[in-house]
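My questions will all concern the structure given below.
The complex appears here without one of its protein chains, the remainder shown in place.
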Amino acid sequence: MAELNSKIPEGPLAEKWTNYKANQKLVNPANKRKLDIIVIGTGLAGASAAASFGEMGFNVKVFCIQDSPRRAHSIAAQGGINAAKNYPNDGDSVYRLFYDTVKGGDYRAREANVYRLAEVSNNIIDQCVAQGIPFAREYSGLLANRSFGGAQVSRTFYAKGQTGQQLLLGAYGAMSKEIERGTVKMYARREMLDVVIVDGRARGVIVRNLVTGELERHAAHAVVIASGGYGRVFFLSTNAMSSNGSAAWHAYKRGAMMANPCFTQIHPTCIPVHGDYQSKLTLMSESLRNDGRIWVPKDEKKAALLREGKIKATDIPEEERDYYLERRYPAFGNLVPRDVASRAGKERCDAGYGVNNTGRAVYLDFKEAIQRLGRKAVEEKYGNLFEMYERIVDENPYVTPMMIYPAVHYTMGGLWVDYELQTTVKGLFAAGEANFSDHGANRLGASALMQGLSDGYFVLPYTMQNYLADQIGVPRFSTDLPEFEQAEKEVRERIEKILNVNGTETVDSIHKRLGHIMWEYVGMSRTKEGLEKAIGEIKKLRTEFWQNVKVPRLDGMNNELEKALRVADFLEMGELMARDALMRNESCGGHFRAEYQTPDGEAMRDDANYSFVAAYEFKGVDNEPVLHKEELKFENVEVKQRNYK
Amino acid sequence: MKFILRIWRQKNNTVKGKFVEYHLDNVPKEASFLEMLDILNEQLVMKGEDPVTFDHDCREGICGACGLYINGHPHGKFKNTTTCQLHMRKFADGATITVEPWRSAAFPIIKDLMVDRSSLDKLIQAGGYVSVRTGGVPDANAIPVNKHCADLSMDAASCIGCGACVATCKNGSAMLFVSAKVSQLALLPQGQVEARDRVQKMVARMDELGFGNCSNTFACEAECPKGISVTNIARMNRQFFAAKIAEPLKK
Partner (left out) sequence: MGNCKGLSSITKKLIMAITGGCLVFFLLFHGSMNIVAIISQEGYRWICEFLGANWYAIVGTIGLAAMVAIHFIYAFILSFQNYKARGNQRYAVVERQEGVSWASKNMLVIGLIVIIGLGLHLYNFWAKMQLVELQGEASADGIGLIINVFGNSCYSVMYLVWLAFLWFHLSHGIASVMQSIGWNSHVWKHRIEWLGKFFAIVIVAMFASVVLYYWLIY
């Protein structure tokens, strides 16, 4: 495998993207009609890319696993989307958004990519407003902004607590428009199980029709994977039930490299876990930290009483509350980045100050906000979130403080891509959460929506043309090629192998056990011993899966088989994550190695030895993957210890 | 908690279905309705039986994938609640719970409790968008939008496309769904440009797809998990008449 070439354009940082666009190759309209593109996933990145490709005149085939493209999990993003518009006149700029994102990512992201992201962020807002997305507005009729974790300016645009929903429906609408025009063809309830490589280029996919159970072959000149992240490797996460990493994982097994797999974001404000049967965790938007204050009791004994249910949170007087984020990080207070807030919460709970019957929760209190703004204003801002909380927990957050605890939320790692979002396999692109590109070791709030839409609306349409420009002479592919034949055969064998095990343990129960291992050893705080143990246990569990999983053999629809195929991949992915975490002997962003911390418990980076992107090359399930390093050069920001104090 | 579940089982759209009764013990009261079904399915798989198929995804009430007719109500009887947000503590211990799929001609059954709602996608494809292309749009603040209109637009836009309105309507009408999209866009200057075409195209598609006619029972609003208002339907009616008179679509 060739060395990693990130293909960053020449020139000063602020001109790179402009230079790229000025010099890229184009495809003329008559030729666009002859070129096919496959897009896997219909979230923000997938739907926006598909819509844009269709508008340009390419033939697009889009696949999603749900019944409708509008169900993609981007829909669940609550808080907002960042842009460097500087409408509030508080000193924001493209450079500052770039700087905050690089710093927030703990200096483990590629400068050029992040700068481009900040640059196009403004176009995204313009585009979304033009699409009729009902963003929140001031009485003047102009757009409203709010602040969000990790930033000192208000640059977040929002639509109630449903920003992701609105942006996704905007992209879904744009794609629907192209479906109606006939440039985009939608295939719902299909799951991609393999990518087909012909002569070193991605030329198609094998998908399973989830309704009939049949395998289908689809060919194209290029394939875009926009299938989201792999947070469900932890079983419990804020991801949707069908979110999975399989599309990316099979791309990896076909030669695309996987980058920084250990960078996982643990979101600080989720509703705490309450039982074993629980299937998923619910996120409370980070925007709550704008007005909510996080605390635990100062007195350990009081915390114990709270756990036993003998006293209530409201019984603790003001002076006995430890607002630990405000205490530790006076400059950012409750608005420190997610990784910092999560770890601080875990630290308090580990020290015995946690609340809820499990001791795994802290309070998020709106008392002060209600006094300051009035209940009505609080309701207007967060009403739907409060309702959601009350429905799940059965407590009224206007009266008693909310309880929150960190939970797995987002994976910064993903398929390695160059500046053009192309993986190490030619013609195979990755967009949105599925790639590793822009967030480094930690993602800032309201940046995921920005990245998904940036990739789909404003980056891929350019870079894809650049790739397809020399493909215009390549005729459409037949799906009868031996490469398709072979790929389908392998998928069929994989399915048969799972169905033939007929053991005694359900898929979910094995998945939960994997989740426990991951959370325990590859979660918020990692150690060398723990990670080594995790690798061993995951291997054992994987063996057990292939000997003992029970999946019914059914005609047509078979949910258990779908889950089993995904869990089989998670069992391989988890190991790679642990290996990457073990390799990275430093703490940065969402990756915290207990051995590497400052005396006051902050993450300690090792820039001399680990300022690189770790990209792994697949060498067989039971063999160690080969590590490739892409050195990160910081020419436009000063690399320093992150300081939110 | 203990429950007796009467669940509609149907292998596919070509065979007849029937209710099957299951007795489920030891359900934690904090479990959500779908988690309760997960527990049932675990047991069915272990017994070598076919687990119950149902649509679900985000499990936080926003994706709109889940939708079960529980004891005579879509998403159960509680207001502003999706099936995934319905918790078992809301039911009496030992209760019998009847679970059916959405029943409407426009939503054929795929298997058990899972139905095909692609007709809702087709409605949006008919015109539920602003036809702007990527890029080349004015600055986001170039056109101010009245805050009240923006707020009303947002209320209409919170539709999650679950189909409960169609499922609960005695006429199998999709008026609430269509009017929510028509209203969202009609209330914003960006959407007004093609508002007249949009409303006519979407209504025509709705009729083509075999949805029923609205008779203003307002059951849709009563059962909508997002509380979408029927005043959106009135707005759509107004828009439709105005469009038909001023700018009828060319056939």
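First chain written, first letter: the chains are A and B, and each begins at residue 1.
Assume contacts are C-beta pairs under 8 Å (C-beta built on N, C-alpha and C of every residue); 3 or more make two chains touch, one makes a residue touch a chain.
Remember, it's a predicted structure, so these values are computed and weren't measured experimentally.
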{"item": "Displayed chains contacted by the hidden chain, counting the whole assembly", "value": "B"}
{"item": "Candidate in contact with the missing chain, chosen from B:Val45, B:Val130, B:Ala195 or B:Val230", "value": "B:Val230"}
{"item": "Option from B:Ser32, B:Thr53, B:Thr168 or B:Gln184 whose C-beta touches the chain left out", "value": "B:Thr168"}
{"item": "Contact with the hidden chain (one of B:Tyr69, B:Phe91 or B:Phe177)", "value": "B:Tyr69"}
{"item": "In chain B, positions touching the absent partner", "value": "6, 8, 17, 19, 69, 71-73, 77, 79, 98, 100, 103-107, 152, 168, 170-173, 175, 203-204, 206-207, 210-219, 221-223, 229-231, 233-241, 244"}
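The definition used in the following text is that only the chains that are shown with their structure count from here on.
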{"item": "Rounded Å distance, chain A centre to chain B centre (Cα mean)", "value": "27"}
{"item": "Residue ranges of chain A in contact with chain B within the complex", "value": "48, 51-52, 55, 66-73, 75-76, 85, 87, 122-123, 125-143, 159-160, 162, 164-166, 169-170, 172-174, 176-177, 179-180, 186, 188, 211, 238, 240-242, 274-275, 277-280, 282-283, 387-388, 391-392, 394, 457-458, 461, 504, 506, 508-509, 550-552, 554, 556-557, 559-560"}
{"item": "Of all residues in chain B, those that touch chain A in their complex", "value": "12, 28, 30-32, 34-35, 38-39, 42, 45-46, 48-51, 53, 55-65, 80-81, 85, 87, 89, 110-111, 114, 116-118, 120-121, 124-135, 137-141, 143-147, 150-151, 153-154, 157-158, 160-161, 184-185, 187-188, 190-191"}
